[in-house]
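One protein chain omitted, others in place.
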Amino acid sequence: MSEHIVSLKIYVSIFLALLVGTALTVWAGLHDFPGQLNVIIALTIAVVKATLVVLYFMHVRYSSRLIWVVFTSALFWLAILFALTLNDYWTRSWL
Amino acid sequence: MKAIETFQLPTAAKVNYINAEYGLKSWLLTKDHKRIALLYLGSISFFFFLGGLYAMFIRLELLTPQGDLLSSATYNKVFTQHGIIMVFFFLIPSIPATLGNFLVPMMIGAKDLAFPRINLLSWYIYLLGGFITIYALLAGGVDTGWTFYAPYSTTFSNSYVIAAGLGIFVSGFSSILTGLNFIVTIHTMRAPGMTWFRLPLFIWSHYATSLVMVLGTPVIAITILLLAFERLAHVGIFDPAAGGDPVLFQHLFWFYSHPAVYIMVLPSMGVVSELIANFSRKNIFGYKFVAFSSLAIAVFGFLVWGHHLFVASQSVYAGMIFSFLSFAVAIPSAIKVFNWTATLYKGSISYDTPMLYALGFIGLFTIGGMTGLFLASIAIDVHVSDTYFIVAHFHYIMVGGALFGYLGGLHYWWPKISGRMYPEGWGRFSALVIYVGFNLTFLPQFVAGYLGMPRRYHAYPPEFQVFNVLSSAGASILGFGLLIPAIYLVWSMRYGKHAEANPWHLPGLEWRTASPPPTENFLVTPVVTWEAYEFAPPEETRVVGFGDEGLEAADISKP
Partner (left out) sequence: MADSVAIEHEGSHPALQHHFENLEQQREAGTLGMWVFLVTEIMFFGGMFFAYTLYRTKYPAAFASASNHLSLTLGAVNTAVLIFSSFTMALAVYSAQTGKRRNQVVCLALTILLGLTFLGIKAVEYHDKYVDHLIPGRLLPSRPFDASDVHLLPGAAPQNVEMFYWIYFAMTGMHAVHMIIGVGLLSVILFFAWRGRYGPEYHNPVEISGLYWHFVDIIWIFLFPLLYLLGRHLEH
């Protein structure tokens, strides 16, 4: 099991993609989109950027399945924290 | 297959982890997981007796209905400090940091944990947290209850909340590092042939415990930190006066502190699984169910914290969902209890001291768990919230569960840890005394609580006195019972009978090396060719940790 060496070309393209993402999110932030779209756009761009960093800079794309499981478990538990707590706050006015 | 080797090892390898080096420095700078386990054993014992001292004051005060021994302010501090010390400085590190530290590498056939230096660091962090907390106690104490509820803790309390919180914050990192070390060790350091389903159940339960430590502890760390800042600088996200929500503190606090109960009880369940199988000399009934139920408890344990907030202005719908999920966590716990009893069935049971603790655990944990179901039902919980019913319930889990498993495990592995046998007669006697004392202390509290006696008051109406007298009498018996092993275990380190390598004649890896073990546990890396709990006649249980030289190798100083 030898490790995978990511090529320079990939590193450079990810770097450029991240810079473009940053410019894009600033641009989108200054425009008034209808409803909650501003929040959705900003968070989507952030998630995409973070995913690129995780997959390529942190080599998860080339890592063992264990690393995938470890990383997703963190997101899963974070989701538990958010979901079950908001489950309280969002239903307080219901009854 | 080669010839069967002698089962009997020399009573002790000439050079083992205890006498490999001498001097204080060799202990304080050790990277050997077994020595670190002993460092932890010493420090958590100290905190256990400190916490016990506070318990003694609580029971003395409650002997009479009037608040005569302690003022209400002092009483608030005494029960708070009892809780903080017992929960954060005894129960949470108890089994993982001592027995787990000692045994996880040995049971999987590794030479040490994956990160020995981090392991030592975790002990120092624990000590630092302990010192900060002791400072808080000596400086004037803390009176918020171990739960630190805002806004009392952030705004109104005049006690040393920040120092106590900082102590807990710091000691949390020791818990995180221990859990991290276990997870990595179990994944990467297993000996050849030690597949996941050959792992002893003690390892499975420690793996599940580590998950809870790693995923839960950071949340309480940040929560306590925010609380401390809020108190220090009057910035606020928990203080309603600043637009914050005190219930947010309760959510974040219990997100960790409910799963923390499973940090206490899961390792204990692992010990009990070992004890029940080994002292029945039978393969555990439903190995995979017991193994996966540990993981299920670790996961479900994170979904139920809202049952602590039934009377805290949580929404009704959230209450219903948390109530339902709380019932669900009973399923994996029940699977364990049923599998243990099924294992006992037609087993060849021997009633040595560890087994007495294990049997005690099953009974007491069942009572604790069943009353937990009462509390998961919203209507009953509203009735008994903040009464002695709650106090009795969680002591059945924490003392009847966690402490009994700890004591059982300590006796069971004592020959391996110290190389000496404890006195069996005294062991059985004290186990019975502790069992009787424990039940006498906490059974009456169920009744008193159900009749409406609230917790955390130093005075109470006279009609509750009979229950409190019973309880205080039980507490003295319990305290006396706990002193007996404290004395004879220390005594046995010097005067006990030398232990064989495998005094209980068991198949586990930790029994296939000398007692006490050499520094790297095994002189050659063992290769595992048997299932967990695969019992064979003693003369056929092969020694694997000593290589070709067998007996002589045990006398060689270092590989």
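Which chain is which? They are A and B, in the order written, and residues in each are numbered from 1.
FYI, contacts are C-beta pairs under 8 Å (C-beta built on N, C-alpha and C of every residue); 3 or more make two chains touch, one makes a residue touch a chain.
Just so it is clear, the structure is predicted and the values come from calculations on it, not from any experiment.
Chemist: Using the definition of touch stated at the top, determine which of B:L50, B:M86, B:V219 or B:A475 touches the missing chain.
Modeler: Residue touching the chain left out of view: B:V219.
Chemist: By the contact criterion defined above, which parts of subunit B meet the unshown chain? Give residue numbers in ascending order.
Modeler: 2, 110-116, 176, 180-181, 183-185, 187-189, 192, 214-219, 221-223, 226, 229, 233-237, 242-245, 248, 252, 520, 523-527, 529, 542, 544, 547-548, 559
Chemist: Contact with the hidden chain only, please: which subunit A residues?
Modeler: Contact residues on subunit A toward the absent chain are 1, 3, 5-6, 8, 11, 14-15, 18-19, 22, 25-26, 29-33, 38-39, 42-43, 45-46, 49-50, 53-54, 56-58, 63, 66-67, 70-71, 73-75, 77-78, 81-82, 85-86, 89.
Just so we're on the same page, only the chains that are shown with their structure count from here on.
Chemist: Just the number, please: Cα centre separation of subunit A and subunit B in whole Å.
Modeler: 37
Chemist: Spell out the part of subunit A that touches subunit B in their complex, as residue ranges.
Modeler: 66, 73-74, 77, 80-81, 84-85, 87-89, 91-92, 94-95
Chemist: If we count contacts the way the header does, which residues on subunit B are in touch with subunit A in the complex?
Modeler: 187, 211, 215, 219, 247-248, 251, 255, 302-303, 305-306, 309, 313-318, 321-322
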